[in-house]
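One protein chain omitted, others in place.
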Amino acid sequence: MSNDLSPQNNKIVVRKLLLAVVGMFAFGFALVPLYDVICDLTGLNGKTGGRVSEAEAGILVDEQRVVTVQFMAHHNAEMGWNFEPSIAQLSVRPGEVNIVSYRVTNPGTDVMVGQAIPSVAPNAAAAHLNKIECFCFEEQLLQPGESADMPIRFFIDPELPASITKLTLSYTLYDITEKSDNVQAIAVR
Amino acid sequence: MSATHTISDAHDHHHGPAKGLTRWLYTTNHKDIGSLYLWFSFTMFLLGGAFALVIRAELFQPGLQFIEPAFFNQMTTMHGLIMVFGAVMPAFVGLANWLIPLMIGAPDMALPRMNNWSFWLLPFAFTIMVSTMFMEGGGPNFGWTFYAPLSTTYAPPSTTFFIFAVHVMGASSIMGSINVIATILNMRAPGMTFMKMPLFVWTWLITAYLLIAVMPVLAGVVTMMLFDIHFGTSFFNAAGGGDPVLFQHLFWFFGHPEVYIMILPAFGIVSAIIPTFARKRLFGYDSMVYATASIAFLSFIVWAHHMFTVGMPLAGQLFFMYATMLIAVPTGVKVFNWVATMFRGAMTFETPMLFAIAFVVLFTMGGFTGVMLAITPADFQYHDTYFVVAHFHYVLVPGAVFSIMAAAYYWLPKWTGYMYDETLGKLHFWLSFIGVNLLFFPQHFLGLAGMPRRIPDYALQFANFNWISSVGGFLFGFSQLILLFVVIKCIRGGKKATDQVWEGAQGLEWTVPSPAPYHTFETPPDPKLIHAQ
Partner (left out) sequence: MLSKAKLWLSLALSTLLFWSAGLHAAWDLNMPRGVTQMSRDTYDLHMTIFWWCVAIGVVVFGAMFWSIINHRKSKGVQPATFHESTKVEIIWTIIPFLILIAMAIPATRVLTAAYDASESELDVQIIGYQWRWEYRYMRENMDEEEVSFFSVLSTSREEINNGIEKGENYLLEVDRPLVIPTETKVRFLMTSADVIHAWWVPDFAIKKDTIPGFINETWVIVEEPGIYRGQCAELCGMEHGFMPIEVHALAPADYQAWYAEQQAGIRQVRELAAAEMSMEDAMAQGETIYNRNCVACHQPGGVGMPPVFPALAGSVKATGDVAVTMDTLVNGVPGTAMAAYGRQLNPIELASIITYVRNSFGNNTGDVVQPADVNAYIEGGQ
């Protein structure tokens, strides 16, 4: 209140506010992992989780229930590979382990590295689709003209909400040759 | 008082302003800096307005007439960025500089040198921003909301400069708000308790805290963009495990409080003007303060209502819908208080009052469409259409911008020492009022009929209302030249203004002579002059 004290008080106020500014800047970055955690827990954005160990599967197979899993393949606009699931859809029992493969071909004239990004609809099912093995965990390097069958081993968590009878697993394939650490990819660029 | 000498330029206190250009370059005087901010803001208003007129000219008729779609996108983007960050925000900072020390009986802002800095960063930032339009590939073309990946993987090369400009003006805003907070907390005259502060001071205090909270988040977002573009990170790039929707969450965590940053000081201005011309004390001062604080708090938990169509779980949609609707309550309290202030007053209708009344009516209409937009299922239809364009222009143009104009007319006699030309002022008001409604009201219909925003050309059923809207746009745009003329005329002379200027004016700024001397309240004002608002 008294002007005589103000330089002292100003310093304190400025220091506190600058601290708040730095804190909020850091908070902005903290929101990134926080968002990922929230997404993992709620399936907010349809992203599936990481690798699940085999042991967690098959403990409890729900024989009473059948869920349809659809498989889709998408490409980013600039990705020229052929990319297709081996089957269009599969009826599975929650808890049982299934294997499906996607076929991919590099029709171009250069070595390329691809990365598949999974997404599940409805989003609420994302947290219940467990992958023991998936090509999306790694980059894929293909020589010109090369083809590969890429497997995914997965099971549906028996705790999948009862209202969901059909879920869709989609992969979008990206060209990440520019970003890859792979020796051959580096040689190409 | 001796202490304040050490933090501002000591010799300033004993002379008038320095002469020539250096006065403005080196000034640490809150009145000079306030004027600089206001002139800068007005320049940006005309520039952003010119861009808007390019948009309206292209939309005058269906078909492409004047500009290419690529340039159209740059126009919408630059119009938004310049109006938000270059016109509205600096105008409020300018008013804060001029008025807060006068209103709380302080000799200057708490940190005068930083004040100089925070202003002079702005022309620098906006020169960079505007110069991107002349770079290879053109300027920012991804909308003022710059959603990734359009603004990262698919952006023009000039985006790096855009990011730099955002950083610089962010720094300016943060420094400005630190200054406002320090001034209000530490520099109040004896007797000026918190609950005696004019509402303009209160709303600015809360605004400044909002700025401190969200401008760093914006800085963080653009930094992440920079890293995605140049350093191979994948914050917003799905290919590397990122998520483009995360960008929207972060952006709107900044963006929604930002919206209130542009309207809270307007509430303060209107709360000063209406009592003056109603010759009656503001109704419900305490509830006004609490309502402002509630709006500020709620602004942090409603951001996702900008993104109802991205595909959130039901629980999320419901939460953000309810929280958003809740904002209508404190906002409603404010409107009711203004009406109650007018009720059984003795009103006159000088130009500031006309702008303030127009503010109450038209801002409230923007508030109604805001409630409609909060209703998630209905928002699926409104989202990203001209209905949204109409909504936020109603709260920002006849809302924020009208309040700034009202403030300019209201305090102009105090700043210049002369009365402005009332006839021209009223002409300016009526042309602006008609223009703004012709411009934005038909856009509600366009949006409901299905016209998406940010398109350079449209289907034939949208032709009529676009035509009207463009006519309104040009009327409103060119009417602003009257304001420029009135201000220049008022600076050069006119009828001498009294100290109190307006019959019903209350507050410390009306106790100093008109024009306000270069230095005021070097000794604190008499506590007896400080009344409850």
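Letters are used for the chains, namely A and B, taken in the order the chains are written, and counting of residues starts over at 1 for each.
Keep in mind that, in the parts below, contacts are C-beta pairs under 8 Å (C-beta built on N, C-alpha and C of every residue); 3 or more make two chains touch, one makes a residue touch a chain.
This is a predicted model, so every value here is computed, not measured.
The absent chain, not drawn in this view, touches the displayed chains A, B throughout the complex. Listed residues A:L18, A:I38 or A:A121: the one in touch with the omitted chain is A:A121.
Among B:P69, B:G232, B:G493 or B:P527, only B:P69 touches the chain left out of the display.
Note that of B:I375, B:V512 or B:L529, the residue touching the chain absent from this view is B:I375. Against the chain not shown here, chain A presents residues 45-47, 70, 72, 74-80, 82, 84-89, 105-109, 117, 119-122, 124, 144-146, 163-166, 168, 170, 172, 174-175, 177-178. In the full complex, chain B makes contact with the omitted chain through residues 62-65, 69-70, 73, 136-137, 141-143, 147, 149-150, 153-154, 156, 238-239, 243-245, 278-287, 309-311, 314, 317-318, 321-322, 325-326, 328-329, 332-333, 335-336, 339-349, 357, 360-361, 364-365, 368, 371-372, 375-378, 380-381, 383-385, 426-427, 430-431, 434, 445, 448-450, 452-465, 467-468, 471.
The working rule: only the chains that are shown with their structure count from here on.
The distance from the centre of chain A to the centre of chain B, with each centre set as the mean of the Cα atoms, comes to 40 Å. Across the interface of their complex, chain A is touched by residues 1-4, 6-7, 106-107, 110-111, 174, 177-178, 181-182, 185-188, 190, 192, 212-217, 219-221, 224, 232, 235, 238-241, 243, 245-246, 249-250, 253, 311-313, 316, 524 of chain B. Every residue of chain A that touches chain B in the complex is listed here, in rising order: 1-7, 9-10, 13-14, 17-18, 20-25, 27-29, 31-32, 35, 39, 42-47, 76, 115, 117, 123-124, 172, 174, 176, 179.
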